[in-house]
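All protein chains but one are shown at their positions in the complex.
Here is chain A:
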Amino acid sequence: MVSDLIEANERFRGILDRLSTKSIEDYYNPYRVFEWPETLPENMWWMSPDLTSTHGSEVVRDLGEEQLHRLSKYESVNFYSLNVHGIRELLIEVTRRIHTTDFEAPSEFFHHFIGEENEHMWFFAEFCSRYGHKIYKQPRGGNASVPASEAESLLVFARILIFEELVDYYNAKMAQDTGLHDTIRQVNRIHHQDESRHIAFGRELVAILFDDFRVGASEEELRNVERYLKRYVSYSFESLFNPQVYRDAGIEDPLEFRSTLLNSPTRHEFEQRVFRKPLSYLVKTGIFRDKNLHVA
């Protein structure tokens, strides 16, 4: 039982208390805290250049500064849109578990988590609607590839952690980037502050769930977890390369543009850079045997 593991883990219960207290201390009213100018200037970077999907690629040589700015605008709207959809999905999973027997111990923390994520979803959606006049969608279909098994909660929380770490890499950089507009920096800074608690929680919980899972798991089951989560990492990375964004930025063949970028030699370096922290964590905990994402 997950609940027994958590009850018995004094260290984790201490962390839960501390993170919940911190949530209360840091609480802010998101509906008041932001300044939303009527418009944001078009002729600027909306996202740090080295975070845009074309960074380091040959294709940027064909694009002028004006088009790069436009591209960065739509890329940023795509990034916040991914947050909106990612948050919806993680809220569903956490809500499904709060105050159930297994998750009684972290339920106090889950209240903060759910409340904060709802607010994050609001300010990300607000940014998209105000400045991009839309929230990008992604095709969704196919059965959930999380095999319903002993590993289900492990995979769910590992996914949430991977997603939050990906977003946080972008938030932390953009919060610091003095070349960006204050509103953009503020959105990223505030999210980064809240996410540091969520990530600290996720790292602890995923390690506990994995230690429990590995005791009864076969080598084959362990490899399935690794394979699935590695696919999830790449899937998340690839969602940053949205053909709709390229179309909106006036790029001629958006699908071709996307595959050029994803197949370019710089892709792996970019992917490893973005996921450096979670990959180290996943290897350290033994969930991954290595950081290599592209195994046959």
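In this text, a contact is a pair of C-beta atoms (placed from the backbone, for glycine too) under 8 Å apart; a residue touches a chain by one contact, two chains touch by 3 or more; residues count from 1.
Here is the rule we go by: contacts and distances are computed from a predicted model.
J.: Quick one: find the hidden chain's UniProt protein name among "Nitrogen fixation protein NifT", "Acyl carrier protein", "Sulfite reductase (NADPH) hemoprotein beta-component" or "Peptide/nickel transport system ATP-binding protein".
T.: Per the UniProt record, the undisplayed chain of the complex is "Acyl carrier protein".
J.: Taking the entire complex into account, which one of A:M1, A:A144 or A:V215 touches the absent chain?
T.: In the full complex, the listed residue that touches the missing chain is A:A144.
J.: Among A:D4, A:D17, A:D253 or A:E269, which one touches the chain that has been omitted from the display?
T.: The missing chain is touched by A:D253.
J.: Over the whole complex, note the residues of chain A touching the chain we left out.
T.: For chain A, the residues touching the absent chain are 137-145, 231-232, 235, 238-239, 243, 252-256, 258-259.
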